[in-house]
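The complex is shown incomplete by one protein chain, all other protein chains being positioned as in the whole.
Right after this comes chain A.
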């Protein structure tokens, strides 16, 4: 074929030159030339890409990946989303069709092209499976979406006042977050078929147009995008805790539970803090203001009086000092001894006298500063004198329940609220009830990372793992699963979980079920201790599965135990030995040696408290 003005983009002059040159070229020369030209074009494309492209306009290449999210109550939107997915695939797009409930919101940052198909229910409310995603998008946590192109198909019914409200909300919000609407929203009435088909045609047309226009340039961009981002250096530590913003704080226990277990999500954005699954997070809590008031009232102090709180002479009001800087919920022998000179009460003098250690210990148990102040007046003490003998508020540690690989810049915790009655008064664990009762979304908590090198996933992603974590002990295993999912590890995994009641206390139930379905978690056994007449604990489930469990150990599985130290960890330890004894045909001593060997090989790791 001869080049002409009509069949090419060249001018007459250029064509003359080309037509002179081309017939003289050997095939090898032609090949070389086309490579040269392509490379030269590429250099231009890279330059273009580096220029700040605000959004996917005409010049930016379009990825072939399209995410279709649906929110549907009665299945209409789902059906349409699936149809859209099919049509996209037929046209060579990689379409992922997901319910909003199954979509991990943190993935949104990676999505470039998004189709939303959503109905409206209630009185203008999102369908059930869209609620959490809807709330996420409308919350402060919603990411910037400058890289996103989207289009919304809204289903509804014009006989309702709030016609297609949810679709409208998504449409508006995605734009607010920086997304580009590449095709206008379509609102459908109950007879949605036609309008929906039109929308799909429009969307497909738009996407195909751009895909064609940009074919060829796409692979180059990804190479540029991979350039590493500079990370801020960590300046925060236990000494200088980072004020982490609270993104989420929910009670994981359903109605009617005896328990309250808080799931906290904190932002580490800008802190430079890093952690690995298995590490813990420290929190500096505040005392219960009601308890502080009771202490101040008891002593008839002025809450605004200034006191010095450390050797450097930092000052605070008395109330602030008692609330944030000192421990007032624990009575120790040392504290009682230091209190004694400030009281004329002979009972106290007697209690701290040598020889009465047992009585003192008995008295201190389950009591706090307020009890002592009430029991041993009258006091001859200025506020500063009492402050000076109190302990600094200690931070509390919590096993981290998330993985940075799944939630960059976030850390999640699982905190069991401690409440109990002692000596006629309801007592509250300082940190756990601080988080449960007084921390709102948007507040900040002073935190630091406490690494734990002895509770780590095996280096080899194929190594099987057995995780035993009743109650809040399950926290680090959520981090493990997130990590293994995000890194695509193939090792088998087995979780033993237990708590009081199936209905209300199955912590993170839906997440485990999803991981079982996707195969990230291989198997799971549960022990709900108060649903049956006889108590069932995790170790009973281990016993029931002793043969398989020993088989896993022989395959080299790593065993992790997390949670209550006093009872659970001890009993689980015994059970492990018994299982090895029974299934391995060993003596008690041999079984114990087997466990010791596992410990040496770091195949038996514990995080108990």
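One rule holds for everything that comes next: contacts are C-beta pairs under 8 Å (C-beta built on N, C-alpha and C of every residue); 3 or more make two chains touch, one makes a residue touch a chain; residues count from 1.
The working rule: contacts and distances are computed from a predicted model.
Remark: of the listed names "Sulfite reductase [NADPH] hemoprotein beta-component", "Amino acid/amide ABC transporter membrane protein 1, HAAT family", "Iron-sulfur cluster-binding protein" or "4Fe-4S dicluster domain-containing protein", the one matching the undisplayed chain in UniProt is "Sulfite reductase [NADPH] hemoprotein beta-component".
Touching the chain that is not shown, out of A:65, A:82 or A:157: A:157 (per the contact rule at the top).
Check A:440, A:510 or A:566 against the missing chain and you find that the one touching it is A:510. Summarising the interface, chain A meets the missing chain with residues 101, 121-123, 128, 131-132, 157, 159-160, 190-191, 250-255, 263, 502-504, 506-513, 516, 524-526, 531.
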